[in-house]
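The other protein chains are all here in position, but one chain of the complex has been omitted.
Chains: A, B and C, in written order; residue numbering restarts at 1 for each.
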Amino acid sequence: MGSMTLYVEKNSLIHHLDPLVKLLYVAASIALTYILPEPLFIAGVLFITFLLLVVGKVFRNSLPIVALSMVLIFSLVIVQGFFHPDNATELFAIGPVVFYEEGLTVALGLVLRVLVMVGAFSVLILTTRPDEMVERLIKKGMSPKIGHVILSVLQLIPQMRATMGKITDAQRSRGMETEGKLLVRIKAFFPLIGPVVLNSLNETKERSIALEMRGFDAPGKKTFLNEEKIYPYNKQFAGMLVIIILLAIVWRVIG
Amino acid sequence: MSTIEVENLKYRYPDTTKLVLNDLNFSVEKGECLGIIGENTAGKSTLCYALAGLVPHFYKGAYGGKVTVNGLVVRDHEIATIVENIGLVFENPFSQMTGAKQTVYEEVAFGLENMGLVRQEMHTRIEKYLKLLAVYSVKDKNPFDLSGGQMQRVAIASVLAMEPEVLILDEPTSQLDPQGSQEVFEVIEELTKGGMTIILVEHKMDKIAQYADRVLLLHEGRQVDLDTPENIFSRGDLTDFGLTPPVVTTIAKALGIQYPGTKLYPVTIEEFKRLGEDK
Amino acid sequence: MSKNKRSMWSVKLSTAAIVLIPAAIGINYLGKLFASLLRLPLWLDSIGTVLASMLAGPIIGAASGIINNIIFGITADPISTVYAITSGAIGLTVGIMAHKGWISSIQKAVVVGLVTGVVAAIVSTPLNMIFWGGQTGNIWGDAFYTFLISTNSPQWLASFGDSIVVDVPDKVVTVLISYFIFKGLPNSLTNIYRQDSEIEEI
Partner (left out) sequence: MKTFTVREVDFSYSPIIPIFQGLTIDFDSRTTALVGQNGAGKTTLVKLMKGLLKPDKGELLVDGKSISEQTAAQLAKRMGLVFQNPNDQVFKTNVLDEVMFGPLNIGFSKREAEKQAMNALRKVALESKVAENPYDLSLSERKLIALASILAMDTEMVIFDEPTMGQDFAGKEKIKAIIQELKAEGKLVICILHDMDFAAEVFERTIVLNQGKVILDDETREVFSEKEVLEKAFLEQPSVSQIAHALGFEKSFIHEAELIQFLKDVQRLNPDLS
């Protein structure tokens, strides 16, 4: 039973970067698409993001993540293309509905922005071990308890997924149908979700006890088993990202 | 002063009316193994909670009397302080894993990180207890990928690594298969031999007979008896408390094999054999 | 909850309350999974958040919601990160209303569901405007958006409508399901999340 993570174990420059720098990159790349919203410029940011994915040897792994936002992307193109309020220049028509150039331009900007967001996140999550990221954040002042919550969710969910099969088996053994009309399926929802909910709540009791017994609530300062990793060119990368953002803002103000 | 002292302990869970622990009085000496037996409703687990400070700090409710562990009055200290003196392992190995650690090694480290130990000391202790519990070979595995018996031994290692004076084992094998139980009992045997102070709650009476120096018999929250295994298991009224003696004792009773000059029956095979031969 | 005298904003988080958050997030996940498995026409992906709010108050509820979306952002679907704020607002709303006694009957629970749905839509609308020009990517919602835009409604109103048609029915059902589960929980469980209780001397 593994942990729920999209992390891909590879040896690349991006993998060795500080998770916080990657996090900063996510924030910076999204911010840039707002500071300088021209589609051409956003495409540039997108290109760099894709480049990072390639350098990180995870470009292929990012495709399924991008695919998840396809519905949104299609919806953006269709709705804006046909119905954006500024629409004036006709591109083509399907029967009575007309597809406009202005809407397409707006949609293009939005789609590129979605892609930058998904791409930048992919850089972070495909090349960073979640526990490494959480440990970094804790050392930067995030509450260790929040860190604990995040890491335990990643392990809890695969376990719950495994219980799901057992519950379905148990309720089917008691004559419950899960296929058929909507009403039959609605009726099956409670018997299926009920045991997981009750169990996981009940388990919080035992797990809290176990954590208490391991000093989870200890008031003193916590130490760490893992030694702090040394990240190469950490400050330089972070500084570069900040400078780029500042330059973009200046560009926007004078331009 | 004894390692554990319990005086007039009374307890009731919040929003309930019945006392789960009703006027308990006993003490446990350093290096002793105290067995606790009784039906499922006897209050065994609640007593364990009271020794570890979970009662009354985690479970509030109504509380009376005094529990002292290693000189600390449990009522007056936070759980985090008490756990450095007394460790608790319970039946479900699964929910005892923190759930936030990727490897067995890190799992054991969890408590030590919370205690604020320096790194070198952590490594020393983790290695020591993983080896003691015979789970060193799985140190890089995900705790949830272990068998029940292995997981339970990791749970014990995690608690022992905090080096408490006393270890409470609350039905540590009831959710395990025979092989897993065997693994855990081997560890318990090691620990009792090593002079660890242990409180063992167990349904398997032959195991109680084998490891416990004294046995506390509980029934509906009351302390019925506290005596040696021979005395407890020779009682004629055990079924009234929903219990049966170890199989050897039943056989000895049927055959009239006793310690000479007493009304006591043997509780282990070795003693049974010895007395049988003497006779 | 009426017995609960502590302030609902109490900041000291008990271990039990903290352990509740991962459980809540897991329940959210499984709610969504079972809903899609049974092909139900709703998300049902915030049952855990709502339950956590009912059990441990607005802070834990909001934390469950926010962390839920961040975690799904970094493990499955980056876009869900954007709606962390919405999930947080859902947790807050239910937590506050539950504390004020709004989960004492089915009728009241329906009101909680309606309010939560509207709050979710109000919070989501600016997010949708900022990030995707007002749409949500939900087919029914976007269809409604299109309809409103084509009747010359302002974009923000269309966007709000887009969210409303998606969120309100889902949140009403979610709150009702959570309400039934909450009412069925044993006392021995619900009272470990309460921090007000004092130790009584006997």
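Just so it is clear, a contact is a pair of C-beta atoms (placed from the backbone, for glycine too) under 8 Å apart; a residue touches a chain by one contact, two chains touch by 3 or more.
Here the structure is a predicted model, which is why all the values come from computation and not from measurement.
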Residues from subunit C at the interface with the omitted partner, ascending: 183-189
Footprint left on subunit A by the chain that the document does not show: 163, 166-167, 169-178, 190-191, 193-195, 198-199, 202
Missing-chain contacts mapped onto subunit B: 39-41, 91, 147, 171, 174-175, 177-179, 203, 206, 242-244, 247-248, 250-251, 254-255, 269, 272-273, 276-277, 279
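We adopt the following convention: only the chains that are shown with their structure count from here on.
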Between subunit B and subunit C, centroid-to-centroid distance (C-alpha), Å: 42
Residue numbers of subunit B (touch at least two other chains): 58, 99
Residue numbers of subunit C (touch at least two other chains): 15-16, 22, 192
In the complex with subunit C, residue positions of subunit B that touch it: 10, 12-15, 56, 58-64, 99
Interface residues, subunit B side, partner subunit A - complex: 49, 52, 54, 58, 78-80, 83-84, 87-88, 90, 92, 95-102, 105-106, 109-119, 122-123, 126, 142, 144-145, 155, 158-159, 162
Subunit B-touching residues of subunit A, taken from the complex the two chains share: 1-3, 131, 147-148, 151-152, 155-156, 159, 203, 206-227
